[in-house]
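One protein chain is absent from this view; the other protein chains keep their places.
Right after this comes chain A.
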Amino acid sequence: MTIYSFDNTFEGLLTLVFECYSRKQFPDEILSGEGSQSVLFGSTSNIVTDDRKAERVWNGIISRSSEDNAHRIYRVFLSGLPDAPLLLVKYIRLIIDSTKNEETNFSLPVVVEVNKLHQKVCREAQRIHMFTRFQKTIEGSYYASYAPMYDVLPLCIPHFSDRFADQHWIIYDLKRNYGFLYDMKTVSRVVFDDLKVNPQNGQLHASLLAEDEKLFQRLWKQYFKSICIEERRNDKVHRQHLPKRFWKYLPEKL
């Protein structure tokens, strides 16, 4: 049984693929993150991330399929699911070993599975586009936080930096404890140790809120109520579209 472990970065995964080819040994299992786990399994080889090797695999994927496909692989990786690395290694192997482009060969289970997971990740990113709610701070900047199911914030940032180009903002992933800060010029990754946020609902501490912030939250809530046609009430569809796990972060559902 061949077991590999890696540092759970995307570059790490690509390096792992590179190593598989050079050792001619493909994994039956992949462990990510903490090395402590690998002690249990004696024979785990730990892959050290190497950007140059990773890049070669990345380019290999592009030349054997397409740039879209390479990005698809990246997004599936962001799902962070325990099974994703092994699935991706199988998929990348298929792409690299085939003489023609197999990315659309939906008769192969591994292709279907990758695409399914890809769709789930994209849908979650879309939900962040939809359900992000900024709170205006006392300094006039805007803050939003969430706990997305997958690690999708990196995918969402270009959308927000185009749309909200003339306001300072922070979007923070409470589950993974990191976020992005935009200062009207650049976007940078940030980690806060002393975030003044209620983890229950993502609301900033009252002392940090702009004077009229609560008013706008109430206006929005009022709008949400007024726009509903009682005769058409449909809680089932409502819940299908607006997953419950987001409710606690949405002023209209608070």
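The rule is short, and it goes like this: a residue touches a chain if its C-beta (ideal position, glycine included) is under 8 Å from a C-beta of that chain, and two chains touch if they have at least 3 such contacts; residues count from 1.
What we mean here is this: contacts and distances are computed from a predicted model.
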item	value
Chain excluded from display, named as in UniProt, from "Biotin synthase related domain containing protein", "MoaD/ThiS family protein", "4-carboxymuconolactone decarboxylase" or "Protein-arginine kinase"	"Biotin synthase related domain containing protein"
Sole contact to the chain not displayed, among A:Ala125, A:Leu153, A:Ile170 or A:Leu204	A:Ala125
Touch criterion as defined above, residue of A:Val191, A:Leu215 or A:Leu254 at the omitted chain	A:Leu215
Positions on chain A where the hidden chain makes contact	71-72, 75, 102, 104-107, 109, 112, 118-119, 122, 125-126, 129-136, 142, 144, 155, 159, 162-167, 212, 215-216, 218-220, 222-238, 240-242, 250, 252
